[in-house]
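Yeah, one chain of the complex is gone here, protein chain that is, but the others are all in their spots.
A and B are the chain letters, set down in written order, and residue numbers restart from 1 in every chain.
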């Protein structure tokens, strides 16, 4: 199903009807509106103006379009900021960021929470029962523009209250954080300040707790909006549009107050922002990397109720990356099908029409500012017809292999990189990429998610193993493969008394005796049975009686394991990772098909999808039957949908 | 004519007479003094001391030297700052920069304007009628050290007043800026703040207006000084010393209150500061790039009354670049002749003697601190003799080709780069360089300048076409060649309703349907009749019925045109640009001589100048007649002046 983001307030009202008609004709069924329109809903304090929004919804509904309403809290009006300057977010430099863009608030502000309650209540009361309004989006891209960690007086106050609830006594806090070190002890919770602005490094335990508190604060803020919506808009769905590759708050926790997750998919913009090499960035500059979107589809689907939407899908060049190329011909259509192959219920484009003014004027829409279809818009029109032709898609089955994303791993390794290129996002990506190049489906889970039914569960890095995560590990029959730094920290950011991997020694009798981070340019050759390659960036010295599956050239074990679990104590480079995972898939009888770097397979029930990110064509090397789209040789930037033949092992 | 910058206050008074004598003997006729001597003119509030300045002028006049007096406002004394701390400039980080260097004021400060009026009035009253004082320089290098955009309370106040005058109503302002986006609407002008310190990007329309306001504020500040000088120093010229490659305010607007422009020419320092590659920087490190000075000579000559001075010319190593090499032997003399070839009335060196103390002690002068001639000083002595020998130079004729520099283009592309290496300065340089390598004279104009008499007018990039610019385009018979992004914005930083190139569609029926910025390393091959090369950084998708003059390998048009005008919708790399311009020169019967990358020709009346930036010698490939300087083979770092032969097409 297709959707679109629309801003009626940006256009002459007499364009609305034609816009709605064209949307319907393109196959669009859902329209998200209103999430940045606070200054139009409430032009001055307490004076509401709903007329324009009433009419906009009416026009859309008139074409049978279903409406998703956004709460407007991501962009409070100037009058609110002038009345209550304390709502502004204070950054780590101690300075408040001001009005003039968006996200200019801290969720810790009691005043902003009250203002939020007020505007959301008013809006929900008015539209909660509207028959055309099928669901609600809360706020917009929580945490965007680095607004998770904030340092104002109310943030500090909230942090102290959170710590007091968690530790009960300041002695417990001092112990948990190890405050005896460098005389950092507090005599009361009142002495605690957020960890910022010291002469040198802050206590990592303080930083981790501050991150947890900040994440909780956002989740609480979101839940408060959800409570209002559930009260005044019963039966309507509630979602939020998360971002890609964004780990600054615990998405699973925030998602708990939602019915399902949505996410905003900008495949090209992320090529610039993700820590790829410049060579890789040039390789994928106008197609995106073939694992960027897929990973997030899998993540957000499993995060809440096995459902997800794309709330914002890139239709052309964006405006916010270092460089902003147009997608190569065919990619907009391909990305749309890819989302559907991974189970997206709705693929909603951002935005209907490129706005000719203000900050995002260089961001493409389905229409150009002159009301003609953009190149991307033309591809979406094709996509709409294809979706209708192909019809409903079969159920997605659980994969054999799961990979676990741990938000706290991102925090821990950011707080304490130890080697400056130990990048959790990249590690996770490399593991996922190496798996996907075996042509398999991969589920993406978060810690504590049930692991029943998997044959192989990969945990690229999970420094602190929560009770829930441990319980899930213990409950599954899947083989567990842990990556570097897993189990290396207690809940309070300390080294376990038995050394890493700490509690994972329950599965694996191995001790990390020493850790080396390796500077750029230092690579160490390693090999195992049928496996060879290099490690770099990170190497652990493993003491163990276990057999080594991979060994460094100096004889030290790099990967060890038993029936139950394995431990890979290094940053394995891509070819090595691919070889190791191939070995593991074979070991656990998981069928695989090696695909080139630019091709990915995705199974959805009896259907197989092939996505070719180019530049060359790819011929499917196994037996195929009925093609619903495409054919055996898949051109660059194109796809195929088909049923694999019986003899195919895939 | 030669000049020099002199600081009598830095030296023992008993050196002055000998200094003046040596100046005269070197051929120096003009001496600029006093522009940083406020603390000596007014050692404490209201207590003036003119004695030393009286005597200095007298000593100089005694040797027949003509004096240019600088107003001292670029360096207010400590007592003034202590009395009125509000005069200090507040930067975008919200912090005032303090005393201890220079330019520590905001032109928006009413107090500083009053103090300026006072000191300038006192100075002008005393010296306005002095027979030795031939002219005045206002302040020093306006905008230096990034002091154009300032953010203090008075800057904000001035901005609000400027907006109120421009838009009349806040509704008009909201419309013009598109403030409906992200709920950025204001309810009154009083709510407006300068665009800085937001959570994410500010509204580009606000940024552009803030830049315009700031530019106007400086121009107004300069004009106020000019008014005083015209009153008390009637008949004396008024100038200002602008900088090179500095686009942060509208120089044409500020120049309106001057009699002519001067500029400060530091050929080597700019090699480090200009966005060349490191390879290019190493290539030109001790000669400078052969187009750097020439471009500015042409610019400042046309900016006001077809006259210009070099107020500060580099005589040796400077102190402010990342690296500061000595000029290669011969270059100081060459740069001097080059300025004269381009019409400079005076080439004035900075400075007479290297000062052994304070910030600029590593900046060379014509003399070393020990009162001996520096290596550069020795070359200037030769230059002085040569100038006398060669005698007066013929009139400069209007060129066949003009290129247009648009200060607003620099602001627009800085505010919205869209691709992070879309650098307007570099674009302009590449176009000028590619033209000059055809051996032709090129005039440099600003928008709205009359275009009569040109055969070809190049506009590398002009996003917003002012009424004056459009009128000039319409009034000329010249062929107009527009580069990327031209016409892409309305006056209010919005995309034109008919899409780019907007109003230029009056000349060219073409539509820019989509824009791609291309990351470093992405190059696209293009070709046309007799033309081939690559584009990079920026590419536009052109929809048009016009014939394509250059086409990308994928078939899309890159450059299109008709008799009246052409449009080049990409960042063309240097070889491609050179080929395209060669094609255009041929088309419009403009004689050209291809010169190597290190050689440039410049015509002044019947005389031709050759400048060889080295390293190899160059033999003039066409017929020559009388040589005033040099000969047919021009050694590296040397020049020739001659009359071209009749059969020469140049």
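Everything below uses one rule, namely that a residue touches a chain if its C-beta (ideal position, glycine included) is under 8 Å from a C-beta of that chain, and two chains touch if they have at least 3 such contacts.
No experiment lies behind these values; they were computed from the predicted model shown.
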(request) Specify the residue from the set A:514, A:547 or A:575 that touches the hidden chain. (result) A:514
(message) With the missing chain put back, one of A:105, A:177, A:337 or A:473 would touch it. Which one?
(response) A:177
(request) Can you work out which residue in B:44, B:532 or B:594 touches the chain that's missing from view? (result) B:44
(message) Which parts of chain B face the unshown chain closely enough to count as touching?
(response) 9-10, 36-40, 43-44, 72, 75-79, 82, 89, 95, 97-104, 144-145, 147, 272, 278-279, 281-282, 285-286, 316-317, 319, 322-326, 354-362, 364, 368-370, 374-375
(request) Go through chain A and note every residue touching the omitted chain. (result) 93-94, 177-187, 191, 193, 195-206, 416, 418-420, 492-499, 511, 513-522, 541
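Keep this in mind: only the chains that are shown with their structure count from here on.
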(request) Between chain A and chain B, tell me the centre distance in angstrom, where each centre is the average of that chain's C-alpha atoms. (result) 48
